[in-house]
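Could you have a look at this structure, given as structure tokens, before my questions?
A single protein chain has been removed from this complex, and every other one stays in its place.
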Amino acid sequence: MTLLLAAMIGILATMVLALARSFLGPTLYDRILAINMFGTKTVIFVALIGFLMGRPQFLDIALFYALVNFVGIIAVLKLSHYRELDAVQSEEDVR
Amino acid sequence: MTPEVELINIVLFAILVATAVGITRLRGLYGAVMLAALFSLVIACLFVLLDAVDVAFTEAAVGAGISTVLMLTVLALTRAREAVTPRRRLWPAGIGSVLAGGMLIYASQDLPAFGRPDTPVQSHPVTATYLQASQDEIGVPNTVTSVLASYRGYDTLGELAVIFTAGIAVQLILSQVPRHDPDFEREKLLLTDYRVLRVVSKVLFPFIFLFALYVQFHGDYGPGGGFQAGVIFASGFVLYGLVFGIDTARRVMPGRLLQLLISSGLLLYAGVGVANMLLGGAFLDYDTLNPGHPVDGQHLGILLVELGVGITVAGVMMAIFFICADRRAAG
Partner (left out) sequence: MNASGVVELASGVLVVVGALVVLSGGVGLLRLPDFYTRVHAVGLTDTAGVGLIALGLILRAPDWGVAVRLVLIALFLALTSPTATHALAQAARRDGVHVWVAGDPRQ
């Protein structure tokens, strides 16, 4: 059980790292990549919490989120492409 | 609360605050929408920690899934960068936020500590009555479903009517925005060029729809139910529309079929209620559906009602996505 908890701490640390990249990433693609990674970390997080709290029903949520993450990333790719072609990048991105 | 759960809560809340700050500071709106999806994800994790599984499922489905896709389709119709707020608006807005937030924080001091056994929620006889009576009268393991679909059936009918109205309103408003030119697709990123994506998506579709049906009918025994199942079903079609083009998706799911789906779900729900009245009971009193065995009647009623919810939610989400993704920006 303590090993699961150690793994959970590792997953939380990775979530914070992905969040940092989603703030920093100079291009939009860096942010999309960071959110994608955050999504798969959430899947692992929910599965681990399920086992830590003794509730295997949480795995349905994890399975569902694995799917939604994929659809979301494809949506961002398709719907942002032509707009980013004429948007001005990086330095003006943060107020 | 055990110290491990405390630690996880603190980290998640810190991530939430950082994300909120990031959303307000980013001027590129696509990045802000992705951060909003991340926000919904963290909220879903917090709900999971609080043991509220159905709510977490719905939050992940709606907040991080469909909502993000719909916001992105709408962003494609307007500018992608936030306009600069003039200085004179910053001060009143800031003061208003501080006042509202301060009042909320002050009011939350009166809330009892989390999980204390003597709070009104835990000790009022209503809670014990519902938990006990749900097993006797309805016999469904998931009490959330029994409360949602049977004890508070009017509420859920109202929610479904709200979703129905939203679908119709979006269609009415956006029908004024001009549609894409037929050759617009050629200038944009054509995802059908990506063979890997095409093949993988085709492999995934049957599993997505099967999973939607599983969540729909398993809602009595685990987390799930009509709302989540409808969103998953719509996500399958959203994926199809994104990868293969909106026109191809419209051939599979034509507009008339969508209108039929949207209205038939609500009709099914209200129809069950009317059938109950015709059979001699009150509106939405499922006992009358099976006169000798009221528990079986409740099961049948909940099944039909959740099916109605799933159909309408799926129809509305698909309709809104098809409409938004098909328009081009004005001017």
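By letter and in written order, the chains are A and B; residue numbering begins at 1 in each of them.
One rule holds in what follows: a residue touches a chain if its C-beta (ideal position, glycine included) is under 8 Å from a C-beta of that chain, and two chains touch if they have at least 3 such contacts.
As the structure is a prediction and not an experimental result, all values here were calculated from the model.
Engineer: Per the definition of touch given earlier, which of B:Leu197, B:Met253 or B:Leu303 contacts the omitted chain?
Structural biologist: B:Leu197
Engineer: In the complete complex, which positions of subunit B touch the hidden chain?
Structural biologist: On the side of subunit B, residues 189, 191, 194, 196-197, 200, 203-204, 207 touch the unshown chain.
Engineer: For subunit A, which positions touch the chain that isn't shown here?
Structural biologist: Interface residues of subunit A facing the absent chain: 2-4, 6-8, 10-11, 13-14, 17-18, 20-21, 24, 26-27, 29-30, 32-34, 36-37, 40-41, 43-44, 47-48, 51, 56, 59-60, 62-63, 66-67, 69-70, 73-74, 77, 81, 84-85.
Here is the rule we go by: only the chains that are shown with their structure count from here on.
Engineer: Just curious, how far off is subunit B from subunit A if you go by their C-alpha centres, in Å?
Structural biologist: 19
Engineer: In the complex, go through subunit A and note every residue touching subunit B.
Structural biologist: Residue positions touching the partner: 5, 8-9, 12, 15-16, 19, 22-23, 28, 31-32, 35, 38-39, 42, 45-46, 49-50, 52-53, 55, 57-58, 60-61, 63-65, 67-68, 70-72, 74-84, 87-88, 92-95.
Engineer: Could you list, by residue number, the parts of subunit B that touch subunit A in their complex?
Structural biologist: For subunit B paired with subunit A, touching residues are 4, 7-8, 11-12, 15, 18-19, 22, 25-28, 30-31, 33-35, 37-38, 41-42, 44-45, 48-49, 51, 53, 56-57, 60-61, 64-65, 68-69, 72-73, 75-76, 80-81, 84, 187-189, 191, 197, 201, 204, 208, 211, 215, 218, 222-224, 228, 232, 235, 238-239, 242-243, 325.
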